[in-house]
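First, the structure itself, so that you have it in front of you.
Yeah, one chain of the complex is gone here, protein chain that is, but the others are all in their spots.
The first chain written gets the first letter, and so on, giving A, B and C; residue counts start at 1 in each chain.
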Amino acid sequence: MNFHETFFILLAAIIMIFSVLVVTTDKILRAATYLLFVLLATAGLYYWLQYEFMAAVQVALYAGGIVVLIVFSVLLTHQIHHKLVSITLTRKLLAFGIAGLGALVSIVTIVNYDFNTAPAEAMKVDVRQIGLHLVNTGHNGFALPFEVVSILLLAALIGAITIAKKEESNSDNI
Amino acid sequence: MYDFSQLTQAIHLFLVQHLNSSSVAIVELVLVGLLFLTMYAILGLTLVYMERKVCAFIQNRLGPNRVGPLGLLQTVADLIKLLFKELLMVKKADKFLFNLAPFIVVIASMMTIGALPFAKGFQAIDLNIGLFYIISITSLGVLGILLAGWSSNSKYSLLGALRSGAQIISYELSVSLSLLSIIMFTGSMQLSVIVESQANGWWIFKGHIPVFISFLIFLIASTAETNRGPFDIAEAESELTAGFHTEYSGIKFAFFFLAEYMNMFLSAALAATVFLGGWMPFHVSGFEGLNQVMDFIPPIVWFFGKTFTLIYVIMLFKWTFPRLRVDQLLTLEWKYLLPINLVNTIVIAFVVVMGWYF
Amino acid sequence: MNGLLNYLKEIGAGIKTLLTGMRVTSGYFFSPKEIVTQKYPENRDTLKMFDRFKGELEMPHTAENTHTCTGCGICENVCPNGSIQILTHKKENEEGKLVKQLHTHIYHLSMCTFCGLCVKNCPSDAIVFNQSFEHAVFDRQKLTKVLNKPGSILKKEAKGL
Partner (left out) sequence: MTGKVNKREILVEQNDEYIINMGPQHPSTHGVLRFELSLKGETVQRVVPHCGYIHRGIEKMCEANTYRQIIHLTDRMDYLSAHMNNEALSLCVEKALEIEIPQRAKIIRTILAELSRIGSHQLWWAAFGMDMGALTTFFYGMRDREMILDIFEETCGSRLLHSYICPGGLMHDVHPDFVPRIKEFITYFRNKLPEYDRLLSGNVIFTTRSKGIGKLSYEQAINYGVTGPSGRGSGFSCDVRIHQPYSAYDLVEVNEQLRTEGDVYSRYMLRIDEMWESMRIIEQLIELLPEDGFTAKMKPVLKLPAGSYYQRVETARGELGIYLISDNEKSPARLKFRSPNFSNLFVMDLLSKGHKIADLVAISGSLDLVIPDIDR
């Protein structure tokens, strides 16, 4: 077992342990923190695959963006003494069953799939290429998804402004 | 002249000859880790000392002058004091998160230091997405502050954390956008490439007014992102006693303190690297004599000279201006910095396309 | 358009005021002569309090170990906090008469508010404020002082008072 494998096993262990902890903890902010570790370890995996751009995106978007937003909203709504409602045994069992079934299907699929282990050619991913791919309409181009996502984000932004906008009658004239 | 990579290459070759590949990786990791940890600690102590002296001179005082010559050992003495202090725990605090929070803050600030090019070849990791990496890691620091505020079970802390969250989330936009201007000029996010691109002049001179505007915005926004100066509403001493770290004591408090100073160093160093040429000496094309004199000064001196000048400016902000109110802080970002920045980005894109720069 | 112009003007004016403030502070930063702090324990020798400084109460004694306190008790009465206690005793003077004389003049520094009424009201100017200002002690009993030195007697000239 060499250094790289150790690294992989370590990251995988972190992901698995903290994934379980996310769903088993009874404090919502702790769950968010465990989720952060899961996401960071995933970023570590990307980095391990020498896919730095993806790792940075993972950290910036998921860890730095989404988890922060989750934590921020938890802060606004939850007091420190709030605890999650404990789940009944039948529901727990049901959840375990479904999760186990899902895991089984995945594992069976992975084991049965004949992975093509031909060495992939080293890909130099620099920013210029990513940018060109993003606005490219041809092969390997992502112009359409890019634009669709932009419109989605715009809609989300407008929606957020509409929700956050103060109602005229409610304004305290501050 | 003055190339650190020769030294690091020599060490690497030496290790390769004597050990197998896994051991080389481990030994190098440990070496780099130790080096950067030491540098981190020394920089932190220097910055705290510098802040004390700067604010003392601004305020017609002498500053620390008892421990060691010129009070140089004062921060060391304080660190020792903080190490020995009792770690207080708040009743009903979330112990796990309470203890975790300072580490998140400190690790986030420490991880970014490695990507900075201190001198030619003196860089722990030269990612091809260096700037993006730094931006993404700095966004983690706020999590530590949020967790610290919430887990302290204190109302002041929670308010501080909420303020900090709102502040950092919004100011990150301005920081990224102002860095984007230089990315557009160089076409690369690799910090070493950005520095190399300034061999014939720093971007702040090459890029005229648009770059100067983004430099100013970066300075303001990054000051805000480090919770410092007039933007320290998260710990607003006169309003929230100490904000998110009200309940922390001893070394855990020292971590927050250290992280704040290192973030300040980071933003100054980033501004120096991206806008002021990093370790590149000051060159004026056509004056060969001057250029050679400038080359004679080691790059590491250039880097730290620029960085500490900017740190002085950031400290001057803190000790001059009154604190902004929380809504004014957001107004400043969303009504002033961001629109100006967006317009500026378009202008820069135009400049880049037309090639109107040196 | 006008709005945009105002917006830019506002920013310009704002930055100008900020720079004015920064000029003040950086001006002080670069002028070390303006530093007003004194290095306290080092300047002990040159540090001089003003003549009238109310340090702590003191009874001046001459070289012959005499003072001018007659033990009249006015200072004790006039003190708002009871920080002075005067003990007197009957003692023979040279003519063989028993005369009320000062035994101990007790001064509680811990209670004194330095209002200066005792010094002002003393008919024989027996007590004054000295210039000492380092009052800190480790034992609070040390704050209770006896002002007349052991064995000191009333100054002869002052007897008539």
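The working rule: a contact is a pair of C-beta atoms (placed from the backbone, for glycine too) under 8 Å apart; a residue touches a chain by one contact, two chains touch by 3 or more.
Given the structure is predicted, the values throughout are model-derived calculations rather than measurements.
Only one of the listed residues, B:60, B:249 or B:291, touches the absent chain: B:60.
Checked against the hidden chain, the listed residues B:118, B:156, B:203 or B:282 yield one contact partner: B:156. Of the listed residues B:78, B:232, B:247 or B:333, the one in contact with the hidden chain in the full complex is B:232.
Hidden from this view is one chain, which touches chain B at 55, 58-61, 155-156, 159, 163, 230, 232-233, 236-241, 318-328.
One chain of the complex is left out; on chain C, the residues touching it are 13-15, 17-18, 20-21, 23-25, 36, 49-54, 78, 80, 113-117, 120, 129.
As a working rule, only the chains that are shown with their structure count from here on.
Look at where the CA atoms of chain B average out and do the same for chain C: the two points lie 50 Å apart. Remark: chain A and chain C have CA centroids separated by 70 Å (rounded to whole angstrom). Those residues of chain B lying in contact with chain C across their complex are 54, 57-62, 65, 316-317, 319-321, 336, 340.
Chain B meets chain A in the complex at residues 21-22, 25-26, 92-94, 96-97, 100, 127-129, 132-133, 135-137, 139-140, 142-143, 146-147, 149-151, 153, 158, 161-162, 165-166, 169, 183, 187-190. Taken together, the chain A residues at the contact with chain B in this complex read 2-3, 27, 29-30, 33, 36, 52-53, 56-57, 59-60, 63-65, 67-69, 71-72, 74-76, 80-81, 125-128.
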